[in-house]
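A single protein chain has been omitted; all remaining protein chains appear in their positions.
Let's look at subunit A:
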């Protein structure tokens, strides 16, 4: 979640390091069953002998110099005890990447666990213990953990044991430095536990057991060789901090500024000049909406392709005139893309939407053509049911009688009008309230009543038309429309068009709510030639 925005330069180096390691891995691949047992070195990130200086670190994270410095200062020199660190900041501000890269720079052993991947206490505990005990799950041990640990108290005992042994190893390694060549990889005898996505823990049994345990771990264990680092996207205030924990050192990662964003986004571009001119057009409007690097980079990757469409040679250095030309070509795409930022970027959607619009405009009167317009197939009775659900959600229940009662319609309407004259203001506030509330809920009886009304109304004109059109008609179709309405309702619920409130169906108090947009409802109504707008209660 937090690490996407890592710098391209470092990525390149890691990629190359990974590549460099490849031959080794291929060998390991072929006899994967006999993977070497994990060693202490596996707790350290980065290659042995690789030099990753502080300047490299800072230069790879533009706009984060102060945070990196603070982090390194808080971690302190080798073998110095530290208070827990609490890193926080919005999504995609570089918390995890910076932390990991800092450890790569410092070459200190650490244990990383993300509370997103470790989705319950047991898996979190076991994942930490496995790493500390240097245990690897594989087919031989039946993918089991080193220790089965479900209770927090067990965890504390186990983790103390494991820490003692591993710290002993680290110290031993240091004293016996000369004996092995690889021993130099881990610096110092501190070990750090990193808890990423800490905000997730609040959701586990309401944060009542595990969260205090983790925040209090420093006090509980009382081991100076242990460093704790929490990473979260919410500030420490959102965790009950007045519980008597040791106050942790917070590091705040603010959102990037426009300049930082520009620098970050520029990094892996082949043609920097062209991309600069692109960014000058795009970045300002977009950064008002989001400053998340991951969102911006996905949005921009698509847009940049569009921007480059008129350019034949991608290595060209744009001059002013060309920039202007590109801009005029590109401008119409910006505004729609702005709305698209929060949505899933689909290459086909726009075309699709356009097609749909065109279809909507040139709608045909044939029996099937209109069905196509909907993009997906629904049976006629399901369509009627959907419309009745929409009406039931949209219209106030009190209006049903006047809308659907064909016999008593006139006098009802009179009465309604009188009422509305009397209390216009009251009505207005009620309307506003309705608008704020969104679609209303309704019991199934009301739905069925409306359904019956609109199918019986629609029956007559539809039959005439159909019979005139093609001799088949739907003669016995509508008579039977009622027969498995409940089945249709279930499938509407399944398609998320109607949402069902949870309660016992035998009691009959279940209420439904239609979640269909008006456009969609109108589309459906059009496909069965139902005059929906006549029945809508306009405010």
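Throughout what follows, a contact is a pair of C-beta atoms (placed from the backbone, for glycine too) under 8 Å apart; a residue touches a chain by one contact, two chains touch by 3 or more; residues count from 1.
In this text, contacts and distances are computed from a predicted model.
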Expected UniProt protein name for the omitted chain (select from "Putative site-specific DNA-methyltransferase (Adenine-specific)", "Translin", "tRNA-splicing endonuclease subunit Sen34" or "Origin of replication complex subunit 3") would be "Origin of replication complex subunit 3"
Can you work out which residue in A:382, A:403 or A:521 touches the chain that's missing from view?
A:382
Contacting the left-out chain: of A:122, A:160 or A:526, that is A:122
Those residues of subunit A which, in the complete complex, touch the missing chain:
1, 3-8, 10-11, 14, 18, 21-22, 24-26, 28-33, 35, 38, 42-43, 45, 91, 96-97, 100-101, 111-114, 116-120, 122-123, 126-127, 130-131, 134-139, 142-145, 148, 294-295, 297-298, 342-349, 352, 367-369, 371-372, 375-382, 445, 468-472, 474-478, 480-481, 483-484, 486-487, 490-492, 494-497, 506-509, 515
